[in-house]
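Report on the following structure.
With one protein chain withheld, the remaining protein chains of the complex are depicted in position.
Chain naming follows the written order as A and B, and within any one chain the residues start at number 1.
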Amino acid sequence: MQSRRSPGFWLLITLVWIVVGFLLAPMFITVPISLTPTRFVSMPDGEYSLRHYETVFTGDAWLGPLGDSAMVGIGATLIATFVGGAAAIGLWRIGGRAARIIGVLALMPMIVPPIVTALALSRAWVTLGLFDTVIGVILSHAILGMPFVFMTTSAALEGLDPRIVEAARSLGAGPFRVVRDVIVPNVRAGLVTGGLFAFMISWDEIIVTLFVSSRSVFTLPRKIWSDIRDNLDPAVAAVSTLMIVATLVAATLYLARDLLRARTGATR
Amino acid sequence: MPSPADQTASGSGAPLAHRLGRLDPYWWLVAPLLIVTIGLFLVPLFNILLLSVTDPEPGLQNYERLATASAPMRVFMTTLRICAVTTVIAIVLGYCVAYAMAHLEGLHQRLLLVAVLIPLWVSVLVRAFSWLVLLRDQGPVNDWLIGAGLIDEPLKLVRNELGVVIGMVHYLIPYAVLPIYAVMRGLDNRLLFASRSLGASPATTFFRVYLPLTLPGVFAAMVIVFVFGLGFYVTPAVLGGGRVVMLAESVSVAILQTVRWGYGAAQSVVLLVLTLILIGIMGRTVGLKRGFG
Partner (left out) sequence: MTATPAAGPDICLTGLSKHYGPFKALDNVHLTVAPGEFLTLLGPSGSGKSTLLMALAGFVEPTRGDITVGGRSVVALAPEKRDFGVVFQGYALFPHMSVADNVGYPLKIRRLPKPEIAARVKEALALVQLDHLAKRNPKQLSGGQQQRVALARALVFSPEILLLDEPMGALDKKLRGDLQMELRQLHRKLGRTFVNVTHDQEEAMAMSDRIAIMRAGRIEQVGAPRDLYDMPETRFVADFLGKSNFLEGRVRQADAEIAVVETADGMIRHAQRGLVLRAGDDALLALRPQKIGLGGDGADNELPAVVETAIFLGTHAEITARTGSGLVLGINLAIDRAEALPDEGTGVTLTFGAASTTAVRDD
């Protein structure tokens, strides 16, 4: 290990910030493109316009997919959080070999390459009559989100004293009442984080969506996908900018909450 | 070491199983996941396996074609080549970022962490779109290079393998950083001081002590990055401009364009088996949990 202040270390830091620049570059480019006054993708030349945002917010071309994505995202998040969270809690209580094996099983949708999942669900949904239905898309996104809720909830449970469950039962609470009164309030952070993951996965999902829907369900990524393939439309940049801004706002709120909590904790 | 008796008594997940022959009620909480995962995921997955040996007719001809024809072999080699190059670049850069993160403090470190995490939250499509715009012939990068007088003709940066690699490295760096960073944070710094105090030079200490100690993280990161790369679909499709066909896109073409389900299914099975083997190796050596950070 090199001592902290050696020139070698600062050279490394410089390289690292170049990498960070590379990581953030796409975000810096979409913002100006979304403000271009021209009809085609270009860097604005001293002149800015909000016309592409107008395009996004008027008419069904973008608002339709936006609505579909929101509906699918919320539905998938709810299912993934309930199913994944409940299983994590159940397996935590059951424990042992069976729980470990099922734990690996629960992670499978995260491990299997999306294109393979897409193929499998596409066939199955046709058989079950779920192809190109809202329920079908919600279910497939929920399956993809479940492992994340399962992981974050399991992690939260690891820090929980199992004796508080036994304490609650000795005080008269039945096995499911314990879940509601004692376990869920103590792993809420894990459930919320997992739910957030599940929503982001659904919001961003394209591969499986391409295979389980065609026309009646048309999510935002699907709309972007078809636009990128056809021609480069600055409206895509406008939507991208909106999504980046939403992400940054969420991240800032998250960090601010953390910071706030640290500060109130410190004054205690 | 507590005896088994004490362990159960203290109730670390004490099983209430099989109370008088009845099932532990907590299985009800697991049931929905089991039903969904098995009924709506594993069974359909198994169907794909079945499809690969029954469509268009029973037999192994789909696999035979994969093994003998030149087109699928080319796709396979392209996929492996791009994944290998991408993994090496992402791991090297990721190691540097992780090292900096692990050895900086305060605001500097937190900024770096946020900068690494933010791209994870930006849509893969948005990123592909941005790189397409950035790297195309009339894009800002070429404009800037020409403006600076470094080149006369625009460089071919996109709609080829280079574009795909750039896009994939960009996507995968955060996934390389996180597991390595996790291992570096867990290291006992006293080991390094011990090595230095025994007279080892900084370089020796790094290569003989630090690097070997962080290898589990590097290995986990390599598997994750490589496996992710194998399944990549959006980035090659957008940034390869149809000229760079990787395994996932080849599957998609077989299904959506040529409608040969059996052939697409066989390619999926190859992709799936490769993935499961790699993940399995990681699970055995590093542990699934640590691997996924």
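By our rule, a residue touches a chain if its C-beta (ideal position, glycine included) is under 8 Å from a C-beta of that chain, and two chains touch if they have at least 3 such contacts.
Quick caveat: nothing in here was measured; it's all calculated off a predicted structure.
In the complete assembly, the contact with the undisplayed chain comes from A:163, out of A:163, A:229 or A:257. Of the listed residues A:173, A:192 or A:248, the one in contact with the hidden chain in the full complex is A:173. Residues 161, 163-164, 166-175, 177, 181-182, 185-186 of subunit A touch the missing chain (whole complex, contact as defined above).
Throughout what follows, only the chains that are shown with their structure count from here on.
Those residues of subunit A that touch subunit B in the complex are listed here as 1-4, 6, 9, 12-13, 15-16, 19-20, 22-27, 29-30, 33, 41, 43, 82-84, 86-87, 89-96, 102, 104-124, 139, 142-143, 146, 150-151, 162-163, 165-166, 175-176, 179, 200, 203-204, 206-207, 210-211, 221, 224-225, 228-229, 232, 236-237, 239-240, 243-244, 247-248, 250-251, 255.
Within the complex formed with subunit A, the subunit B residues making contact are 10-17, 24-30, 32-34, 36-38, 40-45, 47-48, 51, 93, 96-97, 99-100, 103-104, 112, 114-119, 121-134, 140, 143, 170, 173-174, 192, 196, 202, 205-206, 210, 227, 230-231, 233-234, 238, 247-248, 251-252, 255-256, 261, 264-265, 268, 271-272, 275-276, 279, 283, 288, 292.
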